[in-house]
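For reference, the structure I am asking about is given below.
Every protein chain except one is present and positioned as in the full complex.
Order of writing sets the labels: A and B. Residues in every chain begin at 1.
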Amino acid sequence: MSYLSKVRAIVWKDVRAELRTKDILSSMLVFAGLTVLIFQFAFDLRASVIQLVLPGVLWIAITFAGVLGLNRSFVLEQDRGSMEGLLMAPMDRSAIYFGKLIGNLLFIFAVELVLLPLMTVLYNMSLLSPSILLVVFLGTIGYAAVGTLFAALSINTRAREVMLPILLFPVMIPVFVAGVQATARLLDGESLAEIARWVQLLLAYDGIFIAAAMILFDYVVEE
Amino acid sequence: MTAHKRSGRETFWMVFTGITGVLILIGVYMSLIWAPTALNLPTVNEQLAQRVFYFHVSAGWVGYVAFGVTAVASVLYLIKRSRRFDNLAVSSAEIGVVFTAANLVSGSIWARPTWNTWWTWDDPRLTLAAIVLMVYIAYLMLRNAIDDPERKARLASIYGIVGFISVPLSFVSVRIWRTIHPAVIGTASASSQGGFDMSGNMVITLLFSIFTFSLLYFVLLHYRLCLEDQRVELEEYKMAVMADS
Partner (left out) sequence: MIAIEKLIKAFGRKPVLKGIDLSVPAGQSVALFGPNGAGKTTLIRIIAGLSKHTSGSVKLGGQEVQQAGHGLRRHIGFVSHNPLLYDSLTAEENLIFFGRLYEVPELSQRINVVLDRVGLLHRRKDLVRTFSRGMIQRLTIARSILHNPPILLLDEPDTGLDQQAADMLRGLLLDIGASDRTVLLTTHNLERGLEWADRALILNGGKIRYDSLTDNLTPAEFRQVYTDVVATVPTIGKEPASS
């Protein structure tokens, strides 16, 4: 499929450039780590059992670090004017969206791959169960699906990077609520079947917004 | 007074505005005096505060209708590319923000004597209204951050659509999050949490209040649209002059 090979080419290009500079990955990782550290101090005195707020800390770290990565994905294209090159290419423009989405997902997953074991060790709680990984996986997809669309949108505004979290956070609240709740309940020992409603919500969110973004992306990049 | 002769349209809107004003006054009378007191509520304070309910529900109603209009207008803008739809989208969104804010404030006033707190995250509807308010404040901020009118209309339409799609999902999420839902009208268990039974005159008052608020929405929308038309025209002239000099 030529469409898929073009999506793959865009992912390859972004990953290749990122592995060379590590600008995005390093800033996301450091930011995620800092978030955990800050929350340690924020909750230390009041929350008698820090583990109770852990799911929230995890998802805040993912969300905040994610915004950095999402922003860079299009800011870099815009600053170098290279977006035109992508728009000129003989392909449906949704290929740009999916290429960027997959690239963003890879970067956020990479951060989560460090964050989850780190928090597991720091707080002596197992965040590495398959069920939690599934919830994190589904939540990240929904977050990045909307985030990639809005990142493309916010580079066309005056405030640029500042605009993305303002646009993104109110719309991604279902992901955040579902992610935190499902993670917390799984940590409490509930089974995947018991949190099925949250998983269904995440699946619905992912499906709806990937479809919506695929249709709307064309309108974002046209001039 | 006015130098030019009024067109039929203008006269219509003046009369319509006047009638709406009178109906709102009647609505206020009905809510505060005519509607029966919710006697099953334990304290006088709660009984008095309950009367904000008519205002509260109507404001919430208009808020959601307004955002729905914004979403439909956004879709139509992307299809037809007519400035009129974008004007409709932004006008309706602004009105929606005002009414949703009114809904939240009146909800707080009601919550204070009933639940003994200004705000509770346990009420999914209140939480949802807060989320939705943030979505549309973001929508207005996005518009503010773009200069080019075509781009502003296009990108805002996209956000208007995505934002509206997120509302039911947010509703589901806060609903599952807080499955205990207080203030369900007419159920037996509800009264313990501040719910009350609706008598016939209460229903009439509520429907009348929703009706008058809806009229108010149309009046505000009309004047806001006129304003937006003039603002856009001014903007275009400004751009043309700046480009020429």
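Rule of thumb we're sticking to: a residue touches a chain if its C-beta (ideal position, glycine included) is under 8 Å from a C-beta of that chain, and two chains touch if they have at least 3 such contacts.
None of these values were measured; they are calculated from a predicted model.
S.K.: Considering the whole complex, which of A:Ile38, A:Leu87 or A:Ala204 touches the chain not shown?
M.R.: A:Leu87
S.K.: For the full complex, which residue in A:Ala9, A:Ile50, A:Leu133 or A:Ile166 touches the chain that was left out?
M.R.: A:Ala9
S.K.: What does the interface between chain B and the hidden chain look like in terms of residue numbers?
M.R.: So the residues of chain B touching the unseen chain are 149-150, 236-237, 239-240, 243-244.
S.K.: Which residues does chain A use to touch the chain missing from this display?
M.R.: So the residues of chain A touching the unseen chain are 2, 5-6, 8-10, 12-13, 16-18, 20-21, 80-82, 84-93, 222-223.
Everything below uses one rule, namely that only the chains that are shown with their structure count from here on.
S.K.: When the C-alpha atoms of chain A and chain B are each averaged to a single point, how far apart are the two points in Å?
M.R.: Centres of chain A and chain B (C-alpha means) sit 32 Å apart.
S.K.: Going by the contact rule set out above, which residues of chain A touch chain B in the complex?
M.R.: 146, 149-150, 153-154, 156-159, 163, 166-167, 169-174, 177-178, 181, 197-198, 201, 204-205, 208-209, 212-213, 216, 219-220, 222
S.K.: Can you tell me which positions in chain B touch chain A when the two form their complex?
M.R.: Those in contact with chain A are residues 78, 131, 134-135, 138, 141-142, 145-147, 151, 154-155, 157-159, 161-163, 165-166, 169-170, 172-174, 176-177.
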